[in-house]
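Inspection log for the structure reproduced underneath, given as structure tokens.
Rest of the complex left out; these chains stay put.
Chain nomenclature is as follows: A, B and C, assigned in order of appearance, with residue numbering initiated at 1 for each chain independently.
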Amino acid sequence: MNQNLFKPRDPNFESRVRESFVAQSAMATLGFELARVEAGQVEIQFSHRDDLTQQHGFMHGGIIATAADNACGFSALTLMSSDKAVLSVEFKINFMAPARGDRFRAVARVVKSGATLTICNGEVLAINEEKETPVALVQATLISLDSKRAGIQN
Amino acid sequence: MNQNLFKPRDPNFESRVRESFVAQSAMATLGFELARVEAGQVEIQFSHRDDLTQQHGFMHGGIIATAADNACGFSALTLMSSDKAVLSVEFKINFMAPARGDRFRAVARVVKSGATLTICNGEVLAINEEKETPVALVQATLISLDSKRAGIQN
Amino acid sequence: MNQNLFKPRDPNFESRVRESFVAQSAMATLGFELARVEAGQVEIQFSHRDDLTQQHGFMHGGIIATAADNACGFSALTLMSSDKAVLSVEFKINFMAPARGDRFRAVARVVKSGATLTICNGEVLAINEEKETPVALVQATLISLDSKRAGIQN
């Protein structure tokens, strides 16, 4: 799985990915930040918020899943040409520990970049002082669409 | 798959499920409402919000997944005894159409209720005037834990 | 999920699906039979075999998964036009009970038939005398390819 060897089709992939991230209003609402954008890899960071928790006071699994899904989606987008948009076909996420942390990192990478479909995996880590704990593991399928069609249909 | 035949272990399951739902601060923050609670079935409803969208102006897939995950979790909880808590082990979600709607329904049901694990599936539907469109399909695994341990470990 | 309303693009879908099934040598090797082929629905049947078991003497989960995956794939194929081939993009399967039975049925149906991607779900049931027990639940994504390209790439 030499995910570091991916060559981006669009040399300006980082600015394109960052624009797409900002265009998602949900990201600002949830306090997500796009920390790192590389060819085939993306990291999203966010902080614990009391208004996004489940019944035990930890971050809600759906919020963790949103970060994981988005990290996969934007990882896939880094390798697409500039006339393409990315949509999530599906993802599967395992929750490995309660999402108890001051801050969180969702890290994803492309495992296979195909003409139509991209396969990614990644993890979400909770940060407590010095220590990082994996809280979720994700595997996702993304599809590349013409930018003009992306809002119409999948 | 006679999911209608499930007998709840706790006759007061509805009030217990509704209390647990309210205890999740994320639900109020996202505008989710627990519309229907039956033995082995739960429905969550929510409205489109411009601050929870992706780059094409539709509801973000992560928000759709949060609703689907939670509908599965609370469906599982309806069949557990009163000293148990539910945690998501994992879920898998397919996105079938853009989440374009005025309002949404996430409907889930228990397929298998085991001593430790519960398997659920469900769908999220977008409502536009009279018409409903399926936008996501979910399959999930939940675990039953002693209420006292639920915040500690999975 | 009105899976019964699907209109096949190819009126001769059944013979096409049956030819494709026979062309899979693994089906004969594993003793799988294509019991039922309808527009958007397929059923595969097979018998317990002592040489396909896991360590407790029940049918191996991988064999159950093979039946579930194939039932999804051929369900998707029933709705494709005659110049298309189907490939599995991915599937997710939950095992709900030991695969203890004299005979088994894998039943799958199309939930969403898109231009490129098809989403299916289904279950595998163990048959013991009169009684049927669900042993697995599956959700799958299939892709439609030009027949000529299907052996080359996905």
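One rule holds in what follows: contacts are C-beta pairs under 8 Å (C-beta built on N, C-alpha and C of every residue); 3 or more make two chains touch, one makes a residue touch a chain.
Just so you know, these numbers come straight off a predicted model, no measurement behind them.
Trainee: Beyond the 3 copies placed here, what is the full number of copies in the complex?
Mentor: Identical chains making up the full complex: 4 copies.
Definition applied: only the chains that are shown with their structure count from here on.
Trainee: Tell me which chain's centre, taken as the mean of its C-alpha atoms, is farthest from chain B.
Mentor: Measuring from the centre of chain B, the most distant chain centre belongs to C.
Trainee: Please work out the Cα centroid separation of chain B and chain C, and write it as a whole number of Å.
Mentor: 28
Trainee: How many angstrom lie between the centres of chain A and chain B, each centre taken as the mean Cα position?
Mentor: Here the centre of chain B sits 22 Å away from the centre of chain A.
Trainee: Let me have the rounded angstrom distance from the C-alpha centre of chain A over to the C-alpha centre of chain C, please.
Mentor: Computed from C-alpha means, the inter-chain centre distance equals 31 Å.
Trainee: Among the residues of chain A, pick out those that touch two or more other chains and give their numbers.
Mentor: Counting only residues that touch two or more other chains, chain A contributes 89-90, 92, 153-154.
Trainee: Which bits of chain A are touching chain C when the two form their complex?
Mentor: 89-90, 92, 114-117, 141, 143, 153-154
Trainee: Which bits of chain B are touching chain A when the two form their complex?
Mentor: For chain B paired with chain A, touching residues are 20, 23-26, 28-29, 50-58, 60-63, 65-67, 69-70, 85, 87-98, 150-154.
Trainee: Across the complex, what residues on chain C touch chain B?
Mentor: 1, 92, 94, 96-97, 111-112, 114, 119, 121, 123, 134, 137, 139, 141
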